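As you look at this complex, bear in mind that one protein chain is not there, while each of the others sits in place.
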Amino acid sequence: MNKIPAAVLAATGSVGQRFVQLLDNHPWFEVVALTASDRSVGKTYQEACHWVLTEPMPDWAKKMVVQPSEPDKLKARIYFSAMPADAARELEPRFAAAGGCVVSNASAYRKEPDVPILLPEVNPDHIRLIERQRSARGWKGCILTNPNCTSTGLTVALKALQNRFGLRRAFVVSMQAISGAGYPGVASLDILDNVLPYISGEEEKVAWEPRKMLGELTDGGIRLAELTISAHTNRVAVSDGHLVCLSLELGQKAALNEVRQALAEYQAPEVSRSLPSAPQPPIVVRDEPDRPQPRLDRMTGKGMTTVVGRLQEDAIFDVRMVILSHNTIRGAAGGAIYNAELLVESGLM
Amino acid sequence: MNKIPAAVLAATGSVGQRFVQLLDNHPWFEVVALTASDRSVGKTYQEACHWVLTEPMPDWAKKMVVQPSEPDKLKARIYFSAMPADAARELEPRFAAAGGCVVSNASAYRKEPDVPILLPEVNPDHIRLIERQRSARGWKGCILTNPNCTSTGLTVALKALQNRFGLRRAFVVSMQAISGAGYPGVASLDILDNVLPYISGEEEKVAWEPRKMLGELTDGGIRLAELTISAHTNRVAVSDGHLVCLSLELGQKAALNEVRQALAEYQAPEVSRSLPSAPQPPIVVRDEPDRPQPRLDRMTGKGMTTVVGRLQEDAIFDVRMVILSHNTIRGAAGGAIYNAELLVESGLM
Amino acid sequence: MNKIPAAVLAATGSVGQRFVQLLDNHPWFEVVALTASDRSVGKTYQEACHWVLTEPMPDWAKKMVVQPSEPDKLKARIYFSAMPADAARELEPRFAAAGGCVVSNASAYRKEPDVPILLPEVNPDHIRLIERQRSARGWKGCILTNPNCTSTGLTVALKALQNRFGLRRAFVVSMQAISGAGYPGVASLDILDNVLPYISGEEEKVAWEPRKMLGELTDGGIRLAELTISAHTNRVAVSDGHLVCLSLELGQKAALNEVRQALAEYQAPEVSRSLPSAPQPPIVVRDEPDRPQPRLDRMTGKGMTTVVGRLQEDAIFDVRMVILSHNTIRGAAGGAIYNAELLVESGLM
Partner (left out) sequence: MNKIPAAVLAATGSVGQRFVQLLDNHPWFEVVALTASDRSVGKTYQEACHWVLTEPMPDWAKKMVVQPSEPDKLKARIYFSAMPADAARELEPRFAAAGGCVVSNASAYRKEPDVPILLPEVNPDHIRLIERQRSARGWKGCILTNPNCTSTGLTVALKALQNRFGLRRAFVVSMQAISGAGYPGVASLDILDNVLPYISGEEEKVAWEPRKMLGELTDGGIRLAELTISAHTNRVAVSDGHLVCLSLELGQKAALNEVRQALAEYQAPEVSRSLPSAPQPPIVVRDEPDRPQPRLDRMTGKGMTTVVGRLQEDAIFDVRMVILSHNTIRGAAGGAIYNAELLVESGLM
């Protein structure tokens, strides 16, 4: 089978690098272009890129000449976008108008009613919004997004419980990795021997994005889930892996073992289950008292699995747990690639 | 004035070291004895002690010969106890029976109905429990305790709001410093590039101890405050300073500026206000979006002040905030010394 | 082919865990027993072991019941020893006397004239010492050792230059990872925001062990290389990967590009070259100004490769460079497994 030509937009940043690393030997996609800002255009990727991943840069990427992010000139069919929100807002529609499928990690269009925020384990049916998007905007291509990295693992776990018990209210406190801020991102003087109790815009995203993903696709668009989320977000001295403490009020009472079972036995909808990037199972439940831990558990399922632990009854709400998700794999580039696989599988390319 | 002779029990551990450092030049207390386990007895403190504080060991302590923790032989009037819970359970009553006033950082007796857990800014009146303790147990001395380090800053902030608005329910997530686990305590392999989502016994303490301190002293003892606390406790790569995210349901609705005012203008009860270790004011409110931070703010008020920031309305409860308190100063040795000052001021020695 | 039955002695410690992890699916060896101290005996490995590696514990190991380190009862042919020096001193000879081949990471016997310290890329011929060892001690088995973790990468690099230019004097300053001290090992309070300029016994080992490995096997035993090493050893806040700054006086002058070539083109002696754990090439030379770095480069060649960078002329000696080697893989368990492969290949089992 001929692979689908893909480009990575803003390929030199830390999420861009993850796209390059995870697309190495991808069975369906072949990277034919890497783009970056003017400063990098014309250089080889190796010259232009300050590589920050522990996995080595793939050989095919090293010699690739960085191109500008110009919708008219690039010949890919899928555009993996690691662009910052401002650039994404301007450029992504132009790629979509030119017929490209933009699979974006940017937040720019997540709030648009006709743009889905997708987690293939959670709401693959929302991909049908693309049809509405295309007819409304006259695009041959499309834009689809993955959620903010902190919302990712949280929403996977919530989905498993929504299906069985319903959801009402959730207290969420995150302890987020520095890689979530990109490169150079967090200054070392700000995080060594420290915690930053503030991440700009993050609490709003975590309070809203899960509601869209857990919402229902109706003729009038997505009806937001009636779930109230209170989110505190913090930055800690961890390289990769966002940890979330969750206290949750369910729609109906449930025994702890039922909750555990709902998480551990959760299966992605059938369309998403066998995709190349699908974690199997989507959720791993750890029963040790001190897990999950970012350093030990973030690479579970090649970094695509949501790891849940410390499942207990909550003193105020019904249940509590700790959720770990790899922020630059599952919560960014890996999640976007999984979404692109869903797009292909859904026949919407 | 002659200073009151004091001993530090278990003086070589990390809390013991804090006692020694903070008692240097104390206006009321003079350290006359340092005790430790058999392995250290007979050595000078300098030989026996692996000093882990950034402040230097006081000169007077260096040459002091470490003694065993024997109630009959030590001639102090106040015993600052940094003993682990097991040793404290056995030995502290013997010191109290022998006429010593044990000001303890250990958890061993905190749950006893006739032993107060004291924060001088919060519940100095609870010190009257000592009279009950003495008559019930036939002691000339006494045992009084300070709370667990994570409960400390939390309870100071809660008290300021309880007085004005009442308290109903609280979600609490802590990010705690490694010094809270003593020395050697947390293994570096467990915390470098990591978060530990579990601290043994901690969540139970944080859920219960504030209720005792915020409770009412009645003829029948302390009536626990009717406040429900759900606590998640975590260990992060910070040397000193416990950070707490709090979402709080008040007894009555309050505007955010009223809550801010109640915190910022809070004053300790009169008896506690002018003691040598009293932070003035007890609570500092920071209005920057990204404060408090452990590295920058833990030494506020020589490490005795409770620092509150990120005050906002909460999506589920009424208000939310982030609270910082220095765990080995305010939350351990410094808090105990402040309690001893209250004991003297109250005329109960 | 039937695999050779192997046991891991002291399998629950951090080096023992590395043995277990690296022996998973080894083509030649099959783990048939895991031993540990009395406290762990009778438990499953999963119960007994506080696993600290980021790679998951192999399934076969989880249910294996931990046995005591008794030479008479264990039925392996190869014993991978992760024992501390004291236990190794007592027990390893008993395993060798009982016919077992002890491939040890312990320092206990490295200084014995008839015990080789082996790096297969460097001195595979030294394995012939085993014949002397067997005849002198009446053993059917044997003891062979790998060097101290800091000596490992250093000696590989030195060997590549010794062959071409000779060696005279070397200044060495290490910055060593915390995993080198085992678990719990370095206390987090000692290393967060800190450097420890002292590692007990380490400087002596780094000054001596390379001389033995770089020495000549003669009829009278190993003649130590006439190389003088001055070593400063430090502990830094890195999980894995020992970094070494080296300034080196060669036996004869050499142009920088010749030195680079000698390193980059270095090949292990033929007997070692195709073993399952052989890194290919043994040395990777990085030309960027800021490499090698522990976090980015320690896993080069699955953690078995010696990475050299910052090659420059030295102001006092001839050349200078920075050397990185993974301390628990190449410098401990992985190195020992490579040695065991050499033992098999050499026909000395």
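Annotations
A, B and C label the chains in the order they appear, each numbered from 1.
Please note the rule applied: a residue touches a chain if its C-beta (ideal position, glycine included) is under 8 Å from a C-beta of that chain, and two chains touch if they have at least 3 such contacts.
Since this is a predicted model, take the numbers as computed values, not measurements.
Per the touch definition above, the residue from C:41, C:97, C:236 or C:264 contacting the chain not shown is C:236.
From the options A:14, A:40 or A:174, the residue with contact to the unseen chain in the full assembly is A:14.
Summarising the interface, chain A meets the missing chain with residues 14, 52, 178-179, 183-193, 237-239. What chain B contributes to its contact with the hidden chain is residues 51-54, 56, 192-193, 239, 295-296, 299-300.
Seen from chain C, the chain kept out of the figure touches residues 169, 171, 173, 175, 192-198, 200, 207, 228-232, 234, 236-239, 243, 245, 247, 289-296, 309-310, 314-317, 320, 322.
Definition applied: only the chains that are shown with their structure count from here on.
Chain centres defined as mean CA positions place A nearest to the mean of all protein CA atoms. Work out the mean CA point of chain A and of chain B, and you get 42 Å between them.
The set of chain A residues touching two or more other chains comprises 192-193, 239, 295-296.
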